[in-house]
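The block underneath contains the structure these notes are about, expressed in C-alpha cells.
Each chain you see keeps its place in the complex, though not every chain is here.
Labels A and B are assigned to the chains in the order they are written; within every chain, residues are numbered from 1.
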C-alpha cells in the first residue's frame, strides 16, 4: 500500500449500479471515509481477493462513516458486457460505478486520473477528500484495518450497538 | 473483541522463552502498544488462528512500537510439558511467557487476573498501560488492525523505511 497525499480526483462514471438511479460523487461524501475497489469482471485477483476484501471492510466498519464503492474499470477486452449479470451472480450489493470510457484511449477516465496500475486496486480517501492510500494487487487486512483505524480515530460510531468494535477514543474505552 | 478500560494487570510469568534470559514486564513496556496472545499447545484454534495472527501482527507493525508476546496459559492437562519443543517446531521467535501456576486452583495467575475465558485470547494494551481490548476465539484482522491503527495514530515509525505502511498522521501522508 503506497501512501499518497493529494486531493482525490473526482470519480468519472458512466452509470451506477445498486444506487436506485442516483449518482455518487466524492464531493457528496465529504465527512466520510471512502474505500474504492477498482476491478474488472474477468480478473481472477479481483474475484479472489479484491472484492471479498471490500465486503469484509463493509461489514467490519458498518457502525462507522465508511463508504465502500466498487469501480468497474474495463481496460482490457473493452466491449465485454455483463457487469449487471456479474454483480447479480456475485451478490454484490454496494454501489458500483462503471468507469467512463475515454474515446482517446483504452484506459477509462477515473483509472487514468488516479494512475491506477491495474486491477484489483484499492483507494482510500479520508473525510476531507484527501487520498490517503492506493494499492495494486493483494494487500493485507491488518494494514488496511490499521489505516482505517487511524482515519476513524475519535470518530463516533453511527450507532451504539454493542457489536461496535471500535469504541476506543483518546478518552478511554467504554465497557458496554 | 470486547472493549475494556482499566489498567492492565501485570503479567505473572514463571519463565520466559526467546528473551535471552531476561524477564518482561508491562511496566517496562510503557510507551509501546503490547499485543498478548494467550495460548495452549494442544489447542487447535490457537495453532490455526491465534498464533498465526500474532505473527502477522508482528510483521505488519514491525516499523512501529508494537510488542507481540505469547502467553502459554496451561489450564487444561496441567503437567503437559513440551513448550520449548512446541515453540521450536512452530518457529515461534517472539517472547513467550509461561503463565505462573496458582497452587490454589487450575487457572494460572495471569489468565485469572485478566479473566480470560479460554484460549486463544488476544489482549491489547496501549502506550499508557491501559487494556483496550480482549477477545476470546477468532477475531478478524480488519478489526485488530483498526484498533492498532487507532492506538498508533500520530505515532512515528521507528524507521523511515519505504515499506512503512502507516505513515499518515493528522498532518497528512508523506509520499516516500
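Here, a contact is a pair of C-beta atoms (placed from the backbone, for glycine too) under 8 Å apart; a residue touches a chain by one contact, two chains touch by 3 or more.
Everything quoted here is computed from the prediction, not taken from an experiment.
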| item | value |
| --- | --- |
| Overall number of sequence copies in the complex as this file defines it, 2 displayed | 4 |
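Just so it is clear, only the chains that are shown with their structure count from here on.
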| item | value |
| --- | --- |
| Subunit A residues within the subunit B interface of the complex | 1-5, 56-57, 60-61, 130, 132-133, 140-153, 165-168, 172-176 |
